[in-house]
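A single structure is presented below for examination.
Only a single protein chain was left out; the remaining protein chains are all shown in position.
The chains carry the letters A, B and C, assigned in the order they are written, with residues numbered from 1 in each.
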Amino acid sequence: MTGAWSAARLVVERDLRLAFRNRAQLLHPLLFFAIVTTLFPLALSPEASRLRDVAPGVLWVAALLSSLLAIEFLFRDDAQDGTLEQYALSGQSLTWLLFAKTVSHWLLAGLPLALMSPVAAYGLGVPTSAVPGIVASVALGTVALSLLGAVTAGLTIGIRRGGALLSLLTLPLAVPLLIFGAQATARAIAGSGIAGPMYFLAAFTVLGITLAPLAAAAAVRISLE
Amino acid sequence: MSDFLSMGGYASSVWPSVVLTVGIIVWNVLAARRSFSEAHAEARRRVAMEQAS
Amino acid sequence: MDWTWFHRFGSPPHLYRIAGRLMPWFAWPTAILIALGLYGGLVLAPPDYQQGDGFRIIYVHAPSAWLSLMAYTTMALAAGAGLIWRMKVAHALAASCAPIGAWFTVAALGTGMLWGKPMWGTYWVWDPRLTSELVLLFLYLGYMGLRAAIEDPQRADRASAVLAIVGLVNVPIVHYSVEWWNSIHQAPSVMKFGKPTISWPMLTPLLIMFVGFTLLFAALVLVRVRGEILRRERQSRWVAEVVAS
Partner (left out) sequence: MSAHRLTGDTLHVFRGERHVLRGLSFAAESGQYLEVSGANGAGKTSLLRTIVGLVQAESGSVEWNGRNIHADSRAYHAQLAWLGHDSPLKGDLSAIENLHYGTGIRRPVDAAAIDLALEEVDASRFADRPVRTLSAGQRRRVALAGVLLAAAPLWVLDEPATHLDAAGHALVGHLVERRIETGGIVIAAVHAPLPVQEAHTRRLGLSTK
């Protein structure tokens, strides 16, 4: 019997290897993020001060929507080719394996987004002093979002044209993330401490780590039935 | 009476609110009953079909 | 401890009969209490010194908001029971709560907006309560959307149950974060909704309305749950006997 850690490592490794063999799919959410944040200056005004005011909201809404694109693919292939069934019948804890899958999803979707956010922020006239705060808040927020997405993606497995439904299920649940994430970004831009909203984001993430994999496993089992 | 109806100048807010809420209550009562009778009719149709076959 | 009541409650024909028998006992008091509460609130209660007669909207708004939350909580708890004990009747109960809750969320939102027009000068401001209600409406719509999208009724029951529970954990977090967000962005002089200086003649009709809406919810659920049980038990013999008579 494979130990739990090795099993999780194998799940992550497989996802990473698959993603690098098929890099285009990886880039789509990032391109989406870049394009949306580019559209705002065109729609509003190129004036730096006005852009700076809306930057937190623009960054977070764009991050939320592009993560949603990635979440749609979280389980789709694995459900179609029967890999999820094999996970469920592997003798390992399905909760644990799905947690590993969520980790690999964050590495492939959330982390690149966090690393790209300074570029988008710079385009919105955000001072470079805000970069660490923005990266930290987007990185933490996307962890929680990946966890949340694992649950809702698990619920919508096998539903034809489930994309819009997935948004309807995920976005209301992500409201706290948006509020605290955007607030952290706003404070980073203003140069005041971001600790307050970051604590909330962290608390939400911890709650997500403890509960979301369980709910995701339940959701996947139900969807496989 | 007209005092009561004018609601101290707030008639345009108070009365639509009351109408909306009462309307939703009535609608829900009707919808609940319709939902039940549909399920009932459907079950009856099914039983009849099974007896016929 | 005697668990027979639990198993009897879990038996679909039993709940079907009980619900049918209990329903009138909720329906009539509901009608009387709501009529009484409306009369008390619209006629007897004195106007608020600050909001005048406009505050009377609270007699329909607050009970609707209360019902919308109560329905969501009931739905999620019933869904949880259905998941844990694989109880059909619990899923039937959860399914009956959703449309009722969604409608009264609409009522709470609509009356809130109508209150906002004279008080804020616009139908919509991002008041924390209204915002929370709006998110709640989306949660209800997502729940019903998921249910409708899954063809297999048992799978629909169980999948939507997971969603309801996740939503229940999230509702207080949403509420809290919206309050927090509002405290940062809102100017303090803006009047918060539903905070008139309350006195007994004002409070009594409100309490009557709360009880009335609670009974209304129970009565509506009792009617709907019977239909949901029939839908889930189509194959069983007892249904054939019940619908034949």
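What we mean here is this: a contact is a pair of C-beta atoms (placed from the backbone, for glycine too) under 8 Å apart; a residue touches a chain by one contact, two chains touch by 3 or more.
Just so it is clear, the structure is predicted and the values come from calculations on it, not from any experiment.
Asks: Quick one: jot down which shown chains the absent chain touches.
Replies: Within the full complex, the chain not displayed touches A, C.
Asks: Among A:34, A:61, A:88 or A:214, exactly one should touch the missing chain; which is it?
Replies: A:88
Asks: So which bits of chain A touch the chain we can't see?
Replies: Residues touching the hidden chain, for chain A, are 1-2, 6-7, 10-11, 13-14, 17-18, 21-22, 77, 80-83, 85-93, 97, 221, 224-225.
Asks: Contacts of chain C with the missing chain: which residues?
Replies: On the chain C side, contact with the omitted chain comes from 86, 151-154, 234-235.
Going forward, only the chains that are shown with their structure count from here on.
Asks: Per-chain C-alpha centres versus the global one: which chain is nearest?
Replies: C
Asks: Starting from the mean Cα coordinates of chain A and chain C, work out the distance between those two points in Å.
Replies: 32
Asks: CA centre of chain A versus CA centre of chain B: separation in Å?
Replies: About 42 Å, centre to centre.
Asks: I'd like the Å distance between the centres of chain B and chain C, where a centre is the mean of that chain's Cα atoms.
Replies: 15
Asks: Could you list the positions in chain C whose residues touch two or more of the other chains?
Replies: Answer for chain C, listing residues that touch two or more other chains: there are none.
Asks: Quick check on chain B: which residues sit in contact with 2+ other chains?
Replies: Within chain B, no residue contacts more than one other chain.
Asks: Quick one: in the complex, what on chain B touches chain C?
Replies: 4, 7-10, 12-14, 16-18, 20-22, 24-25, 27-29, 31-33, 35-40, 42-44, 46-47, 50
Asks: Once bound in the complex, which stretches of chain A touch chain C?
Replies: Where chain A meets chain C, its residues are 151-152, 155-156, 159, 162, 165, 168-169, 171-173, 175-176, 179-180, 183, 200, 204, 207, 211, 215, 218-219, 222-223, 225.
Asks: With touch defined as at the start, can you tell me which chain C residues reach chain B in the complex?
Replies: 34, 38, 42-43, 47, 52-54, 56-57, 60-61, 64, 99-100, 103-104, 106-107, 110-111, 114-115, 117-118, 216, 220, 223-224, 226-228, 230-231, 234, 239-240, 242-244
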